[in-house]
Structure formats: structure tokens, C-alpha cells
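Missing here is one protein chain; the remaining ones are kept as they sit in the complex.
Going in written order, the chains are labelled A, B and C, and every chain counts its residues from 1.
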Amino acid sequence: MEINLIIGLSTLAIIKAAPLVFGALCGLLGERSGVINIGIEGMMLISAFTTFLGSALFNQWTGGIFPTNLSLLVGLFCGITSGALIAALHAVLSIHYKIDQVISGTVINLLAVGLTNYIANVYIDPTHLSGVGVFPTIPIPILSDIPIIGPILFSHQPMIYLMFIMVIFMQYLVFHTPMGLRMRSVGEHPRSADTVGIDVNKTRYVNVILGGVFAGLGGAIMVLESVGRFQKLMTSGRGFIALAALIFGGWTSTGALGSALLFGFSEALGVRLQFGDLNHVKVIVIVSGLVILGLGIFLLIKKIIEKEISIKKFISISILIVLGSIIMIGSNYVKFPTFSIPIEFLGLLPYLLTIFVLAGFVRRAKGPAAAGIPYEKQ
Amino acid sequence: MDNLLNKLNPIKNIYISVIVPILAIFTALILSSVVIILSGSNPLLAYLALAEGAFGNLNNWIETILKTTPLIIGGLGVALAFRGGLFNIGVEGQIFVGSIASVIIGTTLKAPAIIHIPLTLLAGVIAGAVWAAIPGYLKAKFGAHEVITTIMTNYIATRIITWSIGMNGPLRKTTSFVPETNSLLETARLPIMISDTRLHIGIVIALILAIVVYILLFRTTLGIEIRTVGLNITAAKYCGIKVNRNIVLTMAISGGLAGLAGAIQVMGLPPYNFTAGFNVGYGFDSLAVAVLGNINPIGVVFSAFLFGAMDSGARLMQLRAKVPVDMITILQGLILMFVAANQIIRGIYRIQIQDKKADKVNLSQGWGGGSK
Amino acid sequence: MKNNNIEPILKIENITKKFPGVLANDRICFELYPQEIHCLLGENGAGKSTLMNIIYGLYTQDEGKIYVKGEEVDIKNPNDALGLGIGMVHQHFMLIPVMTVTENLMLGQEKTTGLRLGQLSKLDRSTVSKELRELATKYGLSLNPNAYIEDLSVGEEQRVEILKVLYKGAEILILDEPTAVLTPQETDEFFNILRMLVKQGKSIIFITHKLKEVLTIADRITVLRNGKTVGTTTPNETNMHELAEMMVGREVLLNIEKGQPDPKEKVLEVSDLFVMDNRKLNVVNGVSFFIRAGEIYGIAGVQGNGQKELVETLTGLRKSIRGHVKLLGDDVTNDNARSLTLTGIAHVPEDRQKHGLVMGFSIDLNLILQTYFQSPFSKFGFINLDSIQENATQLVKKFDIRTPSINTPVMNLSGGNQQKVIIARELNRPIHLLVVNQPTRGLDVGSIEFIHRQIVDARDKGVAVLLVSAELDEILSLSDRIGVMFNGKIVSEMNSSEADKTTLGYYMAGLTREKIVT
Partner (left out) sequence: MKRNLTKLMVLLAILSILLTACQPKVSETEQPVQNETSTTKVEEKEECSYKIGYVSDVGKINDQSFNQASWTGVEEAAKLLGLGKECYSFIETTDSADYEINIRSFVDEGYNIIVTSGFAMGAITRQIAKENPELFFIGVGQEQVNENFEPDPYPNAVGLNFREDFGGFLVGALAGLMTETNVVGGVFGCQFIPPVARYEVGYYNGVKFVNPDAKVINVYHPGSIDVCFSDATFGSETAKALVSEGADVLYGAGGLTANGALITACNQGAYVLGTDMDQFVTLPEVKDCILSSALKDIQEGVVGVIGSIADGSFGGGDVYAPSSLAPFHNLDSAIPEDAKVLLEEIAEKLYSGEINPCTPFEGSNPNTFCVPIK
């Protein structure tokens, strides 16, 4: 496939992945410290809402004398704060009141949809409150001039860069800092964390609320870098996909980024195929080839790392790899029938992939042992 | 609730399981009234309209019942899954699949009602069961997390169905510019209980099912197995229960119930077909209903009734008080919160009851490093 | 000996702690002098652990005072305790399996390098593991700092625990039942370490219920009973029986009397069995033995030598990769748990709460977990509550399970009674083979006697019994024949008559007969 197509797809994939990544990071902090969060969807929705409200109202009240970006930053601040607050609710319900974390997540989702729709109905829409715009694209000097990589990675809006930075930072935080060490200990074996003087519940509060900040970013990015205003139900399920991304990613930020990109890419493909200049069948074939190849390589690396590579496994894996590459290469020489797949099915790609990945890849990936279990001091 | 445990202290149990939810609802109403006031409407007016819309006259009662029916069955599905330690978020999709299946049978098959109705219902049950068994299998075989897989199967179901009733879809009613299927044949529609009303026999089926599920859970060996797996998978293995088979089975039953809910919706309500925007949100309501009903079949009936009443009362609430329908969602969220975190309620109203932890299922068990 | 004008490094006055229903500690007093090993003796439930958890700041006392080096202190949490130089090694190790030794060591007092960002600065793993090595060599506890805990043996884990405490600079070490998981030899070794620690200036509180150990290691002994201090003495002022009486409050029979066994036909025959554990490592490597009807076959061995997996395989919870299991002549290799139950195997699992019981279920349900699908408890898939309750009422009486009602959830029962529920369930049906794993772990003397009695009775009724236990005394007093398991093999078999602790100990340590003779 030609370069521009790849650039286009990858860029779109990254843009689509960003909110998912932020959502996943929210889940990461919570679950690593032992608090499951299926309320990410709701948290993101509320944050998107407050972000818009914050920026728009600030702009309105100050009569627009300040530069747009300032109002946007105000909005960002509101989004983050509200994310943290709603996360605090989750924390209180599931840590202090020890109600099932799944229920508390459900409550948050219900409240988020209800409140945002309600207020949008009675306030935002009647008053035609207007958004103040979005963050500009800021190409990074020099880097953005690199062919291919440049346009894909280094000419984005600020929060996309922030997303990448956060992913790396979170990897560092979780695995290379005292905070991370304590977070994981609390999520794995709270009792022993307790015996070395770590306040389990405090640690959980901190992490869940910090997670809320990321959910806030996830909501904010949709308003500040995409839509430019709040629209009802604008998260439409991204919070749940983020959760899925987190779980594939084996509860690591880099893994989450990877799987979010997977979603982003397949969704982008679903859009791109509607442009009508590609042969659907061919693309699908190539992609499935890619997936098989990727699966093969992934397993190979995994096995090598786990040092349990038996001849049988090796053969089956190499079959995968060979098959994948054959499909990829072969597709250039085959004449495919021109037949357009119904767009509903194009939209299915991410979800089917999810299930395959769940079944195929992460069967042994275990989450934090104590996730979902409230900590009782004996 | 474990019926044996109930005997432990009947009075106290009835007390706790009645008074606390009532107070929770009351508190939720108070809180939401603040929101209503801020939006410039009158909560009392709104709530009166809500009540009248739900119970004002025979027709409103009937509408409430009609709303309650699918919630009961769906709620039973979720509750049963919870009992088996499974978190079935996929009820939404299972309802869709079920209703589509019964549409297929109900529109194509030619048979006298006596046979056609049961077959159409059955189609819904089977479709739902199979659709739910997939995540069940994925969990049993690969430990794939059912919360994720069921969410995905929801998307998949809705997308495929949207396509199937779309312009070139196989189920599209050809003589309509609306994305909808043909209407069920007369012989496949549920009988009406009170003539000249919409009240079909679905509610009877639902109530019977509530009892059936109760018996299944607390009076059968299968019930013991499901609950053992739900409470302690290792113990289940120890006493020789086929855990994986059990997981798939539980999901299947749960999904079958959801499918039935869908079937009853298409078979009971005009225009007796499946249109875009059909039954959106019932799945997630069932989830709330199950939790609110303390995942106890009988409790589910009451909580479903509560939600059903709110949903049908919402019409008059909008019409009279001009309060947007989203208020209902807020209310339901608050109620769920206060019922789940009933310590808050006990705190406010100073009710002294010791927590009865026994038989409490950890809804998020096996999430990560947990049991599976 | 200690002369009393040295002031105690740790002094406890009238500590009282109530839990709902129980008075765990009742005005307990006791003093720890510098450089002494002070044994805290008492049977389970005497309040030893509660007391120590108070000193370590996991609980706070209702009444009473704690003095460290003469000053009254208020210990709110483990941090305060560590700050005062008090460190504790818990009976159940407090290590995080998925983390390395180093990480576990630094957890709570992390060393960092590079920029000072407080909680966000970079962990300094290398330095810590260097310090760890030094510490290890200083006290002769060799360890690989980068090993993951989940890959360590129990003995190693214990070393990590001790190093953890030392690393945190503890002056006072509290050791809670440290020898439970060690062979006699390892125990002696361990005692040497303790003595060295004392020489290095540490003071040690040693909690145990093993009388013999107390007499060998202790400088002074304080005995607790029902949360009260019974008295303080020294090894050379007392003897085992006196201590036992102080501990239990009545004459205890340290050995239960049982008649000579008359073994009949072979019930269980295991030949050349290989089993993997969850980490896919071979932990049972070609085990072969047999048990005859009417005898108790005891398997001695340090935990983690494959006993757990062996038992799981025999009871259908785990598949073997090679070898055969015969029950009454017919091959039952890798049959599932249910069919084995039906062919007459009873299983009292190691972890009663995790495997043996559904804590949320009431007693009567737990009593039929193995038989709920059989008549009279169920017909055509429907259960019969009356017969279930009737059955429960009988068993509760017969096995003297102390409970307010048969509808009480088992989670509200004491450990002893929970174990009785399991025993009752397993013995109350026609069985040929009884597999008991650690049947009396963590139980009070009363229950222990009762359960031992039940096991022996079962034997006398002609049941073949497989007894797996880490308690050598238990093995010796119950078994007719004993196999010692080491590294997944049965390294030696003997009649209990010719067995004694030292010999067993040697085999448990993996030494061969020759070594013992020479």
C-alpha cells in the first residue's frame, strides 16, 4: 500500500487511540493498586462535559479578552479536577464503604449519562453556549520533517504528545519508583504492604484519584482537540474499550498504548475503506495477514522471553509467521473481486479483533491479585 | 439470599431488606429534587406527575407492567450470572439477538398459535443462550474476561442486526422505508389479557420465571453447583463440580433469559417487529435492577417494578413538568448507589443492623489474578 | 544470666485487647531484656499473635502501656514500630510473590538515586541488592537478590523475611512460629542464626507452641493461656510436662494411644507418579507407595517438596504426567474429583477455607458438598431440605461441632469447628481411603485431640489413611508406616516403630542413609 495511505491511517489511528490511552491509564492506576474501575466511561463523559463548560463559560464571562488557548487550559483544568472528584466518589464508595467496585463503577456510569444529558438539555442547548475552539496542531521542529515518521508522530496537537509522554512516564512510575512499588504491593498483597507500614487504603485513594486525573484528560482531549464542544454521549463506549485495552496491555501503560493503537488502527481502517478508493477484499486480506504475522512474532518473542520454547510450539509459531508473510506478499499478485463490505461490518473490526486477541494472546496475563477485593484490616 | 440463612432471623432480614431500599429511594428523590430545582422546575410537581404516569389509571398501570416485564426477565438473567460469579454485561446484545431470532421464526413459520407462540419464544431463548455461551466459553477455555467479551459481543450483535434490517439486509421489511423487520404473524403474538389494552401475558411468564429461577438457585443441585462456583471456585473444583462446564451453562441460562425478554418484547407489543432503536438500554437497566434486587429473584421482581414504574412515569413527568427524561437515569443511579452502599443510609437514619456478609458474591471476582 | 538492674529494652504492662466476643489479651505483662531470646509460649488462640500485632502496631490495645528502653511509646502503625527498632517475622510470610527479593526488601523504605523527587525518584535497586548481599554474608543467609519470591523455597522465603527485618534496622525481632516450616536440622541451623543475632546485640521474642524448641533456645519463657499471662520461667527451672500444663491448664497426653494396626488388602497403589506444579516444574518425580486397609501411612517432609501436588493428584484436582494410581486394584489415574469421591476417597484438604468449605454457605450445605447430588439429599435434580437438615443435625451432634444453629454460615465458626465440619462430611460416607493434609494446622489442643481420635477410629474401621503433615510429632504419633518426601521423591520408608525425629529429619533434609550412618 502506498505511503500516504499508511501515513493517513497511522495518524488517524494515533488520534483515535489517544482518548483510549488516557482512559486505560486511569484504569491502570486504579487496578494496579487493587481497585477495579468500570466507570471510566462515565468519568470521561463528565470530564468532557466540565471541560467544555469550563472553557466556554470562562470565555463568556471574561468576554473573550483572553487568548483562546487560555480558556482551553481553564477547561482542561476543570476537566481534570472533575475527573479527580468523580474518581474520589468511586474511591469513597469502593474503599471506604467497601461496596462492590463493579457496582460503584456502574453507578458512576449511570450518573454521568444522566447528569450530563440533563444539564445539556436544560442549560447548554437552550443558551447555545459556544465552544471556544481547539488546541492548534504544533509540529515539532526538525523532527516533523523526517519522512513518514515525521507526519505520523511529530505533527499533532499538544495533548497527543502529552499522551505519549504520560505513557512513558507511567511505565517509569509503576516499575521504577517507590510510588509504583507501593502501588503494586497494595494491589498484589495488601496485607504485607500493611506490615511494612504502607497505608493500604490511603495508597488506593491516591491512585484512584490520580487515575481520575487521567480519565479527565481522556474526556478533555475529545473536547479540546477534536469536537471543540460537548455533545451528549460523546464518549460512546470509548471508556469500555479503554478498559479492554488496559487488560490486553497486561496492565502496563506501554501495552495499553499498543492495544489502543490496534483499536485505533482498525477503526481508522473502517473509516478509510469508506473513501471508496481501496479494494475492500484486498485490504481485509492484507490486514488479516498482518494480524497473523503479528500474532506469530508476538508469540515467538513471548516464548523466547518465557524460555519455554519447545520444538512443537516453534513449528506452529513459524507456520503462523510464514502463513502471514505469504498472505501479505501474495496479495500483491492476486486479482481481488471488487465488492464493498457493508459499513456495519467495517465497524465491527475492532470488536472482533478484541475477542480474538483476548482468546489468543492474553490468556495467561493475570491482573493484580487483590484487584476487586476491599482491604479489611484483620 | 440464601434461603437457609433467612431462617436465621426472619424479622430482622425482612426489616433490613425492605426498610433500607425504601429509605434509599427516598434519599435519592430528595437529592435529585435539588437538581430539578436548579433547572427551574418543581420537584413535587415532577414527582406527582411521575407517580400519576406510573399508576394514575388502568392504562398507566398497564404501561408500568409492560415496562416491568422485560426488566424482570433481564434482571433475573443478570442476577443468575452474578450468583455463578459471572458479570454478564452482555444482556443488551442478548436481548437483541433473542428478539431477532423470534422475529425470524415468528414471521416465517406457519403454524397454529398453540405451537407457534412457544416455538417463537423458544427461538429467542436459544439465540440468547448461544450468544451468551460464547463469552462463557471464552472465559472457561481461555480465561478471557467476560466483562470485556460481553461488551464486545454487544457491539457485534447490534452492528450485525443493524445491517440485517438495513436496506439490503436479509430481514428488512421490503414495503417500508423504515429500517424494520416484518411484523410477526398473528399466530406468533402473545395473547392479550385484558381486551382493548396492550397488556399481554408477558408479565405472567416473567413472574413464573422469577419463581423458577428461585427454585433453580435454591432448590436444585444445579443451583448448588452454580452458587458454589460463584462463591468459591477452588472449593467447587474440590467437590468435583465441572467448573468450566458450569460457567458456560450459567452464561447460557443467563443469556437465554435475556433472549426471552427480547422475544416477549417483539411478540407482545405492536407493531410486533424489530425496528432500529428497539429496546435500547434495557440490558444495562437489567444490570441495575439485578443489583438493586440484591441478586435475589424475588428482589429482582420488586426492583424491576420500581424501574418499570419510573420509566413509564417518565412520560407524564416530561409532559406535565417538562423535566427531561434523563432525570430518571440520575434517580436510578442514586438509588443504586444508596442501596449498594447502604451504610450511608443506615448512617443517615441510624439503623442498627449488623452486616450479613454471608453468601455475598464478589461481583468482580476473577477480574485479574483472582480465582480464574 | 540476666541481672535485673539492667532495664528491659521492651516492657509491656497490662495490655488488654477485646475483639467482638473474645477477650484476646487480658492485662498481659512481660519484659524483654537486651540480648535475650524470650519465648512466648501458648497454644493457638492463647493471644500470642494478638499481643505481638499490638507491639508491632497492626492493632492498637484497648488498655495498657508499652515501654521501649524505658520510655512509654504509642505505636499506632508498623512504621512507628520499625522506627523504634521493632521488627516482626509473621507466621504467614508477608512477601509479594511477583516481586524480587530486593523489591520486597526495600518496600516501605525505598532507597532512591538520581534526582530527589520523593515518591517519584528512581528506585536504587543495585545499591540495595549490594547491601542485601553484605547483610546476607554477615549473618550467613545466602540469597539471590534478583530472584522472584514465587520461585523461592519456604526456607529461603523465611530468610528473606528475617533479612527484611534486619535490613530495616530492627533491634527487637519478633518471630511468630518461625520453625513451623523447617526440618529439625534447618531448625538447629536457624537457632544458631538466632544465637548469632543475639551476640550481635539483637533481642528476640520467639513465639511458638513447640515445647521442645522452647527448652532448647529460650533464655526466658513466658506462657500465655486464654489471653492471660500464666507465668514466666527459665528453661532450667522447668520441664516439658510442667510447661504443657501451664500452657493448656490440664494434663495433656502428648501421644494418643492407639491399638496395633492389622493391615488388610492394598487400597491405594501409587507407582512411579510424575506431577507438575502451576509453574510447570516437575515437583513429584516418580513417587511409588501403597497403603493397606486399616493402616495410616504418614508422609513426612518439609513443605514444598511435592506433598501438596501429590495429594491434589490423588484426589483428582491435578493431572499427573506419568505413572499410575490404583484404587482397590482398578486404575483411577487422572480420574476427576467427582468420580474418585464416588469410588470412596475422602479428602481433608490442606487449606480448609480455600478448598474445603464454602464460607458463605451454612453448615448444613457444607456438610453435603460431596453428596448433594445423591439420594436422599436430592431427587431428580431437586434438593430435599429436610433430609439435608436432618443430616446436619445428626453430624453436628456426632462430631460435636459447636455452633448456634445448623444454618450458621461456616465463616462464623472457629477454625476447629470448621475443620470438624470437613471431617464430619468426609467420614460420614462409605470410604476406602482417607487423605488428610495438615489436618490440625492452627487448631487448639482440644480440636487436635478430637481430630486425631477420628483419624485413628477411621483406621480401625478398616479405612486406609494417607496422612500428610509438616508436624513431625503428628506424623510420629499417628502413622503406622512413614514415608519421607524430599524433592518430589519418597526418599525413605519405615515403620513408625523404627522411626524417630532425627532420622526423619535427616531424610527430610535430603541426606541419604550412608551419610546418617557415618
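The rule is simple: a residue touches a chain if its C-beta (ideal position, glycine included) is under 8 Å from a C-beta of that chain, and two chains touch if they have at least 3 such contacts.
Worth saying up front: this structure is predicted, and the values here are computed from it rather than measured.
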Neighbours of the unshown chain, displayed set only, are A, B
Among the options B:M167, B:I192 or B:I211, the absent chain makes contact with B:M167
Per the whole complex, from A:G212, A:G228, A:G289 or A:G324 the residue touching the absent chain is A:G228
Contacting the left-out chain: of A:L73, A:L162 or A:I343, that is A:I343
Absent-chain interface residues of chain A come out as 8, 11-12, 15-16, 19, 117, 120-123, 125-128, 130-131, 133-134, 222, 226-229, 231-238, 268, 270-272, 274-276, 340, 343-344, 346-347
Note that chain B touches the chain not displayed via residues 26-27, 30, 33-34, 37-45, 53, 59, 63, 158-159, 161-162, 165-168, 175, 177-180, 198, 265, 269-271, 275-282, 311-312, 314-316, 318-322, 324-325, 348-351
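The rule is simple: only the chains that are shown with their structure count from here on.
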Of all chains, the one whose CA centroid lies most distant from that of chain B is C
The chain pair with the larger count of contacting C-beta pairs, comparing A-C against A-B, is A-B
Taking each chain's centre as the mean of its CA atoms, chain B sits from chain C at a distance in Å of 47
Whole-Å distance, C-alpha centre of chain A to that of chain C, is 45
Rounded to the nearest Å, the gap separating the Cα centres of chain A and chain B is 29
Chain B residues touching 2+ other chains are none
Where chain A touches two or more other chains at once, the residues are 188, 369
Given the complex, residues on chain B that touch chain C span 2, 4-5, 7-8, 215, 219-224, 227-228, 231-232, 234-235, 237-242, 357-361
In the complex, the residues of chain B that touch chain A are 35, 39-40, 87, 138, 141-145, 147-149, 151-153, 155-156, 159-160, 162-163, 166, 168, 284, 287-288, 291, 324, 326-334, 336-337, 340-341, 343-344, 362-365, 367-370
Residue set of chain C touching chain A in the complex reads 53, 56-59, 77-79, 81-82, 88, 90, 93-99, 103, 106-110, 112, 117-123, 164, 168, 280
